[in-house]
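For chain A:
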Amino acid sequence: MLPKLPNVEVRQLSSNSETTTPVVDHEREQMLEAIKLSLGDSLVDSHLKSGDDLWIRVRTDSWLGSVQKLRDQHSFDYFGFLSAIDWMPSPYGRGEDDPTEPAPVRDTTIRSGYAGGDTRMQVFIRLVNSKTHLGITVKVDVADSSPSVESLITVFAGANWHERETHEMFGIDFIGHNDLRNMYLPADFEGHPLRKDFPLLARMVKPWPGIVDVEPLPGGDEEDSAQSENSDAS
Partner candidate 1 sequence: MTMLGDRQQLSYIASQAADARLNLELETEGMTLNIGPQHPATHGTLRIIARLDGEQVVWAEPACGYMHRGYEKLTEVRTFPQVTTLVNRIDWLGSFANEVPFILAAEKLMGVEAPTRAQYIRTILFELSRIANVSLFLGDLGVQLGAITPVFLAFRDREYVLNLIESATGGRFHPNFDRIGGLKDDLPAGWIDETRAVMKKLRSFCDQIEDLLFGNEIFQSRTRGIGVIPRDVALQYGLSGANLRASGVDWDLRRDQTLPMVWNKADWKVWTHPDGDSFARCWVRLQETRESTKIVDQLLGAIPSGPVMAKVPKIIKVPEGEAWVSTENPLGEMGYYVVSRGDLGPFRVKIRSASFNNISITPWLLRGVYVPDIVTILASLYFILGDIDR
Partner candidate 2 sequence: MIALLAEVPYWGQSLLRVLGGLVAVLLPAGTIVYVFLFKMMSFMQSRLGPMEAGPYGSMQLFAEVGKWLQKEDIVPDRADARIFKMAPIIVLVSTFLLVVVVPFGPEAWFTDFETGVFYALAVSSVSVLGILIAGWSSANKYSLLGGLRAAGQLIAYELPMVLAVMGVVIQAGTMNLQKIVVAQNTGSMFGIDAIGHPYVISQFFGFIIFMIAIQAELTQAPFDMPIAESELVSGYMTEYSGFRFLIFFIGEFATAGVFAMIASVLFLGGWGVPFTWFGWTSIDDVANWMNFVGPLIMFTKMMLLVFIIMWIRFSYPRLREDQLQRFAWKGLIPVALINIMVTAILKVVF
């Protein structure tokens, strides 16, 4: 019994696949058209990667309604996950700075991903149509000042724990969810660990062993040692 695959032309990827032939993804395109039609104003932006995936972004105030429509009208009835993303690059890098030197200044300009975004943080969910097995990633902006968005627990009961986790990790409020207790951390924990400006202590308490380099000759180093060139990890 050979598996039935969705009607998508398989992307031909080779190891150096600069010349990928663009495939037409009729199913997802139709899906996107239908979603555009039914969501109307609520849909802010969308991004379609042929043969791969579909991203849409909806307006914050119509978050709950849009997801409800996606479930009821487009039969995205399977709840994959809900999470958030902080688009601000971490000011700490990978924690590999030399503690004896002044901390390097890193570019922390916020740059959003697929389907755009206007705020630092975005909440996104993954929904799948259980019949066609096509999925969609729905994003929504959350305001920087008071990050909050409507809760989805009335649409997908499974969102409960995901929203609790997201609340704990990003400090995003879910309006209508009255049980946003911490799942992992102690109740009196301060800070939101998955925000990029939350330092990872494990990488702060000791210096990176890779900082040290081979000690040069006492008389000065005339020739650059070829070996220490390999310090590529930044």
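Some notes on this structure:
Methods note: a contact is a pair of C-beta atoms (placed from the backbone, for glycine too) under 8 Å apart; a residue touches a chain by one contact, two chains touch by 3 or more; residues count from 1.
If you want to know what made the cut, all candidates are chains of the complex that A comes from, given by their letters.
Note that the structure is a prediction, hence the values are computed from the model and not measured.
Here chain A is displayed by itself, and among the listed chains 1 or 2 from the same complex, it touches 1. Contact residues of chain A toward candidate 1 in the complex are 1-6, 8, 10-11, 13-18, 20, 51-53, 55, 77-81, 83, 85-86, 89-90, 94-95, 111, 113-114, 124, 126, 130, 133, 135, 137, 153-162, 169, 177-179, 182-185, 193-194, 196, 198, 200, 202-203, 232-234.
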